[in-house]
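Reviewing the structure listed below.
In this view, the complex is presented without one of its protein chains, the others remaining in place.
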Amino acid sequence: MKIRLENLTKKFPNRSKKGGADVVAVDNFSFEIPDGKLIGLLGPSGCGKSTALNLISGLESPTSGRIFFDDEDVTDIEPENRGIGLVFQNYALYPHLTVLRNITFPLENLKGDKKLTKERMKEKAYEAARLVQIEELMDRKPSELSGGQQQRVAIARALVKRPRVLLLDEPLSNLDARLRLQTREEIRRIQRETGITTIFVTHDQEEAMSISDLIVVMKSGKIQQIDKPQNVYDDPKNLFVAKFLGTPAINVFVGSVKHGRIFIGDDPVMPIKGIENRAIYAGIRPEGFIPSENGSLKCLLKGVEVMGRDTIILSKHYAQEGDVIHSIVDSEDAMQLDAVNTAIDHKLNLVLDPVHRDVDNHGEIRFSIRPRKIFIFDSETEERIYPNGDQPVTG
Amino acid sequence: MNENNNSATSIKPVKKRKKSFRVTTVLVYIMLSLWALMVLFPFYWMLLTSVKDYGDYSSEYIPQFFTLAPTLDNYAEAFSAVPLGRYFLNTLIFTLITTALMLVVTVPAAFAFSRLEFRGKNLLFTLFLALMMIPNELVIITNFQTITDMGMRNTFSGLILPSVTSVFFIYLLKENFEQIPDELYKAAKVDGTSDFKYLVKVMIPICKPTIITIIILKVIECWNSYIWPRLITDDQAYFLVSNGIQEIRENGFGRENIPAMMAAVVVISLPLIVLFIIFRKKIMEGVSRGGTKG
Partner (left out) sequence: MKKKGFKAWLYLLPAVIFLGAFMFYPLIDVFVYSFEEGYNSASQTSFGVGGYNFSYVLHDPYFMQALQNTFLLVIITVPLSTGFALLISLGLNSIKPLRNLFQTIYFLPYVTNTLAVGLVFMILFKKTAYTDGLVNAFISIFGGGSVDFIDGPYWAKMFVLCLYTVWIVLPFKVLILTSALASVNEMYYKAARIDGTSKFRMFTKITLPMISPMIFYLVITGFIGAFKAYSDSVALFGTDLNAAGMNTIVGYIYDMLYGDSGGYPSYASAAAIILFVIVLTITVINLMISRKKVHY
């Protein structure tokens, strides 16, 4: 089922004693989620993504705007009649009920001709349990389960009524790293198998990137960008989105465009067409650096981390924002560089070594930049600036 | 300080400390045993006296610590000479109805304060808290007048109604309800659970320990209540056990039949002691969480 949000807005009254303007948690959302997709709602904490989820679930009602499931306006419909399943961050399992009773709980509320017999409820519960592979845990209490198992029970409970939409609020954040990887694959599989339109909220960009069909990036209640994960990464609409996605994070420099060239500090790094002279931010992805003897970006080498196939070169540039420049290069290429070899020989990793942090000159390293890995942004609005003729890639 | 530490190598100070440790332990046990004796002795004495023959008892100028001819006659006497069974039944009715009503009042109120939003919630709750500071003595006077004016002296309603509420219990339960995570409520809402059903099916089962605690405290309070029943009843048909005891002491058994009196005391004390032995852990936990006495 597709979901359409039209100018959805949610304001909360300001709680501070001094009063002040209302807090706008969700600001004029309009987008459409296609049927049967897995959508990641991504943003830093407090950006309004959980509120957006609550609005879709019906737990909160919007200040203005409409919500449509297919063509049905559900804005004023109670949560239980919307046909949704909701999984909470801390799972919200009923501690006093067994797994089986937890899963049948939603079914027990059905009334009238929808009412089910005990046997039918049990059947349905086992069906849902099979889907998330917890059939052998049905008689246990939540306290006797591991975090991952509780998560599965919560999903089973959300699925048992065969919802039209499945909503997951930070479904992985209470799990340890290994389980997180496993569970996110699991969520992907369950979503594929059931074909239920699924929205999940997360602050972890890697999580969103890895399993979503579409990512909605949010900041302070506003949608920043909606696109396929790879497109959001390759073609960020503004500096916030560029910074929020990718590990290591994008490297940001203060720069300018002068006479058809992008400058980082005084280093001319790249020609560019059709943009007038102006101040900019330049963002370069870690994989966008090519170490080369006559590269135009002159940096100070601060350390090297060999990671097997790849090597991370840590360096500094006077025009950079933030701590250090991360660049990821192929290890074989890196070994060609004298500076890198010297650094490895001397176990040079001064970034991680606070004592020598301020010792500056450990050799220069020069980079040239891959054209598709550098983005420029307006220094005021932080919006992306597209070179003349280049249309933003969509879709 | 282990027991097996007496090798020749152990140095003197260690030995000394061990010795003083043993002495204090012995002293501690003596002190604890003495007090245990102090606590148990009255119970022993009432049990003992209750099985002594009235004639034997009266002839003991120096009371004996045991009896060779125990008898249950005193118990028969206790039940026949005074309406002990009646007192018992009254107390049982009083305790059960009061406790049940207390739950009917307390649980929904605690639920409203912890879970529902309404205008004036904070104000009303502050008012409730303030009432917690008010001693019973201050309001009992008017309650006595009210019940008397309404002609409810010597009735169960007169006994029960003013004894129902306890602001403290509402407070205790509300605090406990509030510990249930919000998500559980939201999850139930998504599944279409009504507020009332959520209260009954989720909140009450989760907070069962606290509810049991307040039930226990209320039962103890009811079973032992003396002052209010004394004010409001002068007809023996409505006496509770405490008043019964007082009545027995002042008028029953010709005042001198101590063994029969003790038999009555044993019968009256027994239910709570049995209850205590069964629910020892729950009761002690409950009292340390919410009890005040003395």
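The first chain written gets the first letter, and so on, giving A and B; residue counts start at 1 in each chain.
We adopt the following convention: contacts are C-beta pairs under 8 Å (C-beta built on N, C-alpha and C of every residue); 3 or more make two chains touch, one makes a residue touch a chain.
Please read these numbers as outputs of a predicted model, since none were measured by experiment.
Trainee: For the chain that's been dropped from view, list the shown partners it touches.
Mentor: Counting the whole assembly, the omitted chain is in touch with B.
Trainee: Touching the absent chain in the whole complex: find that residue among B:F88, B:F128 or B:F156.
Mentor: B:F128
Trainee: Using the document's definition of touch, tell me which of B:I97, B:A112, B:L159 or B:L172 contacts the absent chain.
Mentor: Residue touching the chain left out of view: B:A112.
Trainee: Out of B:T49, B:N176, B:T193 or B:T210, which is the one that touches the chain we can't see?
Mentor: Per the contact definition at the top, the residue touching the missing chain is B:T49.
Trainee: Spell out the interface residues on chain B facing the chain that's missing from view.
Mentor: Contacting residues on chain B, toward the hidden partner: 24-25, 28-29, 31-32, 35-36, 38-40, 42-43, 45-46, 49, 58-63, 104-106, 108-109, 111-113, 116-119, 121, 124, 128, 131, 134-135, 137-146, 148, 161-162, 164-165, 167, 170, 195, 220, 223-224, 226-227, 230-231, 241-242, 245-246, 249-250, 256, 258, 261-262, 265, 268-269, 272-273, 275-276, 280, 283-284, 287-288, 291-294.
Just so it is clear, only the chains that are shown with their structure count from here on.
Trainee: Suppose each chain is reduced to the average of its Cα coordinates; what separation in Å results between chain A and chain B?
Mentor: Distance between chain centres, rounded to whole Å: 58 Å.
Trainee: Across the complex, what residues on chain A touch chain B?
Mentor: Its residues touching chain B are 54, 57-59, 78-81, 84-86, 88-92, 94-97, 105-106, 109-110, 157, 161.
Trainee: Quick one: in the complex, what on chain B touches chain A?
Mentor: The contact residues of chain B facing chain A are 181, 183-184, 186-193, 197, 201-202, 205-206, 208.
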